[in-house]
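Sharing a structure below in structure tokens format, with a few things to ask.
A selection of the complex's chains, in situ.
Letters A, B and C mark the chains as written, and numbering starts fresh at 1 in each.
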Amino acid sequence: MSTPALLEMKQISKEFPGVKALDNVSIRVNQSEILALLGENGAGKSTLMKVLAGVHQPNNGEIYINGNQVTIQGPKHSQNLGISIIYQEFNLIPHMSVAENIFIGREPRKTKGILDRKQIKHETRKWLDRVGLNKISPDTLIANLSVAEQQLVEIAKTLSFNSKIIIMDEPTAALNDEETNKLLTIMKELKQQGMGVIFITHRLEEVLVVADSIAVLRDGKYIGSALVKDVTKDDMVTMMVGRELTELFPVKGKPSELVCLEVKDVSVPGILENIDFTAKKGEILGIAGLMGSGRTELSKAIFGMYSNMTGTVKVDSKLVKSPRGAIDAGIALVTDDRKQEGLVLGLSVYENLLLPTYRKIFRFGIQQKRKKDEIVNRWVNDLKIKVHDPKVEVRTLSGGNQQKVVLGKWLQMNPKVLILNEPTRGIDVGAKAEIYQIMKRLTEDGISIIMMSSEMPELLGLSNRILVMNEGRITAELSQNEATQEKIFYYASGGVMNA
Amino acid sequence: SMDKETSTKTDPKAKDNGKLKVGLSMNTLNNPFFVAVKEGAEAQAKEDKVDLVITDAQNDPGKQLSDVENLLQQNIDVLVIDPTDSDAIAQAVKKANDADIPVFTIDRSSNGGEVITHIGFDALKSGNIAGTFLKDALGGKGNIVEIQGILGTNVGQLRSKGFNEIMDANSGFKVVARQAANFDRGEAMKVMEDILQANPKIDGVYAANDEMALGALAAIEAAGRLDEITLIGCDAIDPSIEAIKAGKLEATIAEPPFFLGKEAVITAQKISKKESVEKEVILDSTLVTKENVNDVKTK
Amino acid sequence: MPSTTPVQKHVENKAGFNWLSLIEKYRVLLIFIVLCVVAGFLSDVFFTMSNVMNVLRQVSIIAIIASGMTLVILLAGIDLSVGAVMAFSGAILAGALTAGWPLPLALLAALGVGLLFGLCNGFFVARFGIPSFIVTLAIMVIARGMTLVYTKGYPLVVSNESYRFIGSGRIFGIPVPIILMFVIFGIMYWMLKYTSFGRYIYAIGGNEETAILAGINVKAIKIAVFGIAGLLSALSAIIYTSRLMSAQPTAGNGIELDAIAAVIIGGTSLAGGKGAVTGTLIGALIMGVLDNVLNLMNVSPFYQSIAKGLVILVAVLVDSKFSKIKK
């Protein structure tokens, strides 16, 4: 008899109103093993992990740890069983410090009830170092961190539990290459220390680098497992999507010479400095940069969100001064923080999709039902948003499907300029390919796309031109032929362009 | 068409036990004065075996109109109202008139509709009495503080008016502070504390009711300025009678609410028996000082 | 304050799902019906036509204010000034009539004043981002003071007899305030459901940042919503003043709490973004029926408030038991 697995989930089922999220799913993880859990958006990966974390009670099935059957009563119980998890959706308290967030619920104490604040900070520094966040003080408020930094804090928090089983639900979605590599190294170290890691990601290269085995879900069903050494990327895709996928990136189009967006000498005190560029009709303009380089800020500046901005933003010579003005001028902005800025979580998928268009399709402020239904149906189908009824609250959708709703709401506006900030964050490969196709189609219609992305392949694979940013400034402009990963990294980390 | 209230008077089942049923709509019960009115009425009703239905408008004339409407739904024989406001209550009185229910007012009168009688005190006169007392006690001169009641009620307004008639008529008086404390003891204490800070010399204080007088007294006592100040309240509630006996409060004005309540129920019975009643009964407001304090009966 | 764990939120009863979801949807209505049935048992006057009209008419003033409050709360705001604005509008109305203004003009003046105060609330909230609680508290205190200054503390008597119709008249046998109440709720219902303005209110209350980024003119909508709340306070003042044929300086004292209670009992979340005016109407009716039946049963006033508090507590308790999504 072989030694029992570190973790075994058998025949797990979980139902939500109208959805069978998990249908007889079984997985197993051994000590010193990294298991990649794969599947399309809405396949049930997060749900399975939440069962393990004690957030959801399964309708059916059994869980074994080291061969002993357990019933996981709740999140705390799960922690006590040696399981810790990084949730796909952030789970931090914005107005508390990094240190407090990391040790919430299990702070070192002097005596009962009285915190040992020195010790908390000391420990925090240790864990921040571990994930490469050494330049951040333990006292910083979470609200003041960028998305990527928050993700790293989540990772630090999870590591600090010293658990046996670590679950990471798309931890790399918000990270750039460098940070991702750092994380993958950490995962390998964890593995060497004998831990079992369950890793969810939509970036299959990462799987090849770090995972030992994969398990694939589709529509809540268990499809199969394999050792990573036995499969190729294409095999994985086929298992996930159920069919073979053709080229991920479409052939690049040829932009017109007509300028569509003109950004002239834009500065925002302390944030952006003298940003100057144009985007052509039919062009995909990539914006590269490291974390904190100001890409997000640039996207917001173009969208008219800074009242203290100097310089001008014009679309077809129409001046942009506010988000409303930006929309009227034909700009659409897909932000990188879908929960805070992209969605109204308590409203339906239907209404979220329509939010920016309401003004246009309402005749004298009164709704026209048929028009609305038409738009919603079209985009739910085009983007394959997995939802059994568009009237359900968007909060119940899987992460990737939420992201599709954000995309859909802007795409149907027929924008002239589409700004995409991390557009495919958390999106599965199949859907990614479709989104790229849509982008291609849009450029063919003369739309110009500005794309901020931390995914190097995406940036290189799609952009006609790439601007590199560093500390709020544009440090380089690279044509599609010159652009390479090395060059981008050079300029992104402060290198100067020699004329 | 306009509303016509129909009383369910004809409903035989509701006419339980053949007792006389009197509705008493009180303006508020958040004030000891009115609680005593209610208790007087209850005591009399018990004695005479009268069914008494009481509502509390919580100082809201709109609610009082609703209360009256609700009472008119309950086949009462006589309606007694202690109005929140004399003008606003006219509509309620008219509703009772429309429903053919005999109605009269106590304490504060109605400026409209037909009431069979009104039993109450004269607030203007009450203010006069207070002013005159201070005139006599202080020889018509000195620094005076006036603590007003709720300045949205005619009692509050009229007492102030009556008091200030006397103040104005005596050039020796200087009203150094005039603040409202809403007939409330705690508020009066706070207001008086501040006034004591601002005014090193105060000779007389008029508080428009005893609750406020007692609040002011607490502040004055704490400041150790009891001796220098002549204080008068109004109502003659038990604790102020005690305070007069103890020499802390100089005077109050007896408008004993308990008897007003009793009188209301007695009058209601007279009306139901079709006995004649005066069109207006103004109960006496009498000055209570150390001299006559032992003769005052509050219950 | 939500207290259920995220876990519980997802717990679902499989069997009879549709039946349960129906109960869930109409739970406030159910509670109201149960209350009425109980009231009917306790007092045989309760279900008489004249008493029903009586209750509805009494409720109309709070209900109309609560309908405006619903919009404000949907925006995750609050309006404490409604009662004070009501008092001031009423005073202006009475003043105008006494000064000999024609009735329509006087009504417009009152509505205008209410609107103005509301817009003022909205302006400070939207323009400066000051919490609505504190803005409307300040405006409440100011409006009360202005009312006292304007009326000198005395009620203002109104003698215009045609004006009496608004508060005490009937159309087809139905008291005018009741008709006004239903008309207002009809408009509100339609507006929230079928106009972009209405949908934006939900979006802003649900996630303001997203709404701004969707190009919604968030400030304008906030200002408008507070303006509407002020306008409806004035409408209530018009009814109230007509009912009493006098403007009371103390009118509407504490009505804000009752209105907010009606909104919450009606299922609208103080956190914003969730709820409907239909619930508010029922919430206001629950409170009105409660007052009425306690009076009809001749419960002593001191015990009335205990009973009222208990019933409210039970109602929301039952409500929370029925509702799966507890907020």
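Heads up, the rule we're going with is that a residue touches a chain if its C-beta (ideal position, glycine included) is under 8 Å from a C-beta of that chain, and two chains touch if they have at least 3 such contacts.
Owing to the predicted nature of the structure, the values given are computational and were not obtained by experimental measurement.
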Which formula, in the displayed labels, states the number of copies of each chain in the whole complex? A x1, B x1, C x2
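Please note the rule applied: only the chains that are shown with their structure count from here on.
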Distance in whole angstrom between the CA centres of chain B and chain C is 33
Suppose each chain is reduced to the average of its Cα coordinates; what separation in Å results between chain A and chain B? 71
Taking each chain's centre as its mean C-alpha position, how far apart are chain A and chain C in Å? 43
Considering chain A alone, which of its residues make contact with at least two other chains? none
For chain B, write out the residues touching at least two other chains, lowest number first. none
Chain A to chain C touching residues, read off their complex: 15-17, 54-57, 74-75, 303, 305, 323-324, 326-328, 333, 335, 340-347, 351, 355-356, 358-359, 362, 365-367, 409
Which bits of chain C are touching chain A when the two form their complex? 5-7, 10-12, 14, 17, 194-197, 199-200, 202-203, 206-207, 209-217, 273-274
So in the complex, which bits of chain C are touching chain B? 44-45, 48, 50-51, 54, 58, 61, 148, 151, 153-155, 157, 164-165, 168-170, 173, 175, 240, 243-246, 248-251, 253-254, 291-292, 295-296, 298, 300-302, 304
